[in-house]
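As you look at this complex, bear in mind that one protein chain is not there, while each of the others sits in place.
A and B label the chains in the order they appear, each numbered from 1.
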Amino acid sequence: MSTRTVEMALATPGLDERGRPSRLPLSIGQPGDDDMGAEHMLVNIGPQHPATHGVLRLVLELEGETVKRCIPHIGYLHSGFEKLGEYRHYNQIVPLTDRTDYLSPMANNVCLALAAEKLMGIEITERCQVLRVIACEMSRIISHLVWLGTTGIDLGAFTPFLWSFYQRERIYNLQEAWTGARLTTSLTRIGGMMADVPDGWEAGLRDFTATFTRTLDEVDTMFTRNSIWCGRTQGVGVLTAEEAINFSLSGPMLRASGVDYDVRKDRPYLGYETYDFDVPVGEHGDIYDRYRVRLEEMYQSNRILEQALDRLARLKGAPLNTDDHRVILPPKGRAMSDMEAMIHHFKQVMEGIPAPAGEAYLGVENPKGELGYYFVADGTAKPVRWRIRPPSFINLACLPKLCEGALLSDVIAINASVDIVMGEIDR
Amino acid sequence: MGLTLPPDGEVTEVPAVSPNWLTTRLDFLVNWGRANSLWPMPFGTACCAIEFMATAAGRFDISRFGMERMSFSPRQADVLICAGRLPFKLAPIIRRVWDQMPQPKWAISMGACASTGGIFDTYAMVQGIDTIIPVDVYVPGCPPRPEGLMYGIMLLQKKIKGETMADPSLRQELLVNEQGFFVPPEKIDEISEPFGNSVHQTRSA
Partner (left out) sequence: MTAVAPALSPSVDALRAAFGSAVLRAAVSCGDSIVWVAADRAHEILAWLKNTPGQTFNYLTDVTAVDYRDPDRPLEVSYQLRSLSRKADLRVKIPLDKAQPLAVDSVVDLWRGADWLEREVFDMFGVTFTGHPDLRRILMWDTYAEGHPLRKDFPLRGNFTRAEQTRQALAANPEAHYSMEELSIADAFNELPEDMKRRLLDGQRGELR
């Protein structure tokens, strides 16, 4: 008898005629326990709980206040992204990617465009690369800011939430000026961008990069040597480097455990190898190191943004989109006046861009870890399979291991340190 | 799940009180108090929850509406704000949360996904939370801007200010039949039908 059939057989008699549980297994000792007679207790957290960062559900087996086992239940936000992607043209998938990891929408857009371009064999212009780097790094900053604010709240500090959301609003203003939307940006198109940055936009970003790190300094002053913060985070939720690799972790979770692996450095895309930045690596693999890594990554992103702004100034007036007419729409002015251009425009919008049969996997370094898009194409304009390699899904899978033996209050801190976003975990 | 109809269909009738000066003044006072101290139960699931957090943060400051006291326990909440998409797996959860909220209670459906399923016309998504719980205010947008949510909140306040104690139907609990529905199944099928452009977007090749 498989695990599943036992479970079903046992669950069913526990229901009354309305489908409600007639028996709630909450506090029952386990026969054969020799742990000083302590009663084990099942505690259910979520799916609707402020500290689970979305609709995650955790079932904890407690002995006193010590967690013996943690069983996550996910899928409460499963929306069918991958299925929906099989029914959309490649460019139509861009708005879907906004809504997977909604804390870093622009980075997802960039990853999708890069994966589709790899599939179709399209080269992009240098200016487009620079703008995409800016988009990725802005996303990294706002995503880590949400992490900082919410983790602060989880551990009892409300002020950083207000600070970080103030800085986020500044980036949102820039995003809105560029894309027209605060959150669902849909920034990229295959072979280029949806839009160029508006006039004077660079000055706004320069102002941000010049002043933003002051907030980080303040957070650093507040947290890094704060005894409450250190006590709650140091030595909690430890994962060694071997375990982190074996669990397929990525991003700050992997680097905090001392594995020096960053997709931007190790398999560069968008010309990241030409930027001067450091990859922070922790050594203890605990929550504190994850905090240090993320904090430092924001400083480094700021450095990359400054370099990218210099390049953008140098590339003023350079073409933004590739001149490959298979994928780029004709300019609006020509489409409205020239018959061929209009037919071209119409066909491309209605029929999409056919991709040659084949498959491509492309991973980028997202704030949460390695985000990978895997396309399988059969020659039509819609993919046969659009797979998202979700970094926080894979990072969250090590939660049972991290929580084993921790205290109940540590579970909240550990869960926060994984930096999950349910839209991406459940897709 | 859900509170069910009494088996014999018996409904208690409460005689309506004709409005007079005293009750209208009392209504005004009660509604003024209720409308300006709504405790929200943030049922945040997806992207809209981020905009909800932005609304709560410094720049937009939801406390101007007396709503800064987030009630994460439904038992102390007045208004349920469903911020984000609602998959079928979450449907029994929101029904449970709604049933746990005491009267008087209201619901705001924030964003296109909560209101209609949005761009997710798929196997996994509820096509509008009004098939699961009754909704007072729908806020459009994907996601709505904080200003949009605040407009929705102000509409809700306006609605509350128009209520009267003389109308007991306002405070009646939602009763569902044994299948768990409070709207007829045909109605659910009808409002979940694809419309507009999405009719043509189900071909996979």
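The rule is simple: a contact is a pair of C-beta atoms (placed from the backbone, for glycine too) under 8 Å apart; a residue touches a chain by one contact, two chains touch by 3 or more.
Predicted, not measured: the structure shown is a model, and the values here were computed from it.
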Contact residue for the chain not shown (choose from A:Asp217, A:Asp266 or A:Glu283): A:Asp266
Which of A:His78, A:Arg168, A:Arg294 or A:Lys368 contacts the chain that the document leaves out: A:His78
Hidden partner chain, residues of chain B it touches: 1-2, 88-89, 91-93, 95, 121-124, 126-127, 131-132, 179-181, 185-186, 188-189, 192, 194, 202, 204-205
Positions on chain A where the hidden chain makes contact: 1-4, 6-8, 10-11, 14-15, 19-21, 23-25, 28, 30-32, 40, 42, 44, 47, 57, 59, 61, 69, 71, 73-75, 78, 80, 82-84, 87, 118-119, 121, 123-124, 243, 245-249, 259, 261, 266-267, 358-361, 363, 370, 372, 374, 376, 378, 384-385, 387, 389, 393-394, 396-398, 401, 426-427
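Going forward, only the chains that are shown with their structure count from here on.
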Chain A-chain B separation of Cα centroids, rounded to whole Å: 29
Chain B to chain A touching residues, read off their complex: 1, 4, 42-47, 49-51, 53-54, 57-59, 70, 72, 84-85, 87, 89-90, 93, 97, 119-120, 122-125, 142-143, 145, 178, 201-205
In the complex with chain B, residue positions of chain A that touch it: 18-20, 47-50, 54-55, 75-80, 83-84, 86-88, 95-96, 98-99, 102-103, 146, 161-162, 165-166, 168-169, 172, 182-184, 378, 380, 382, 422-423, 426
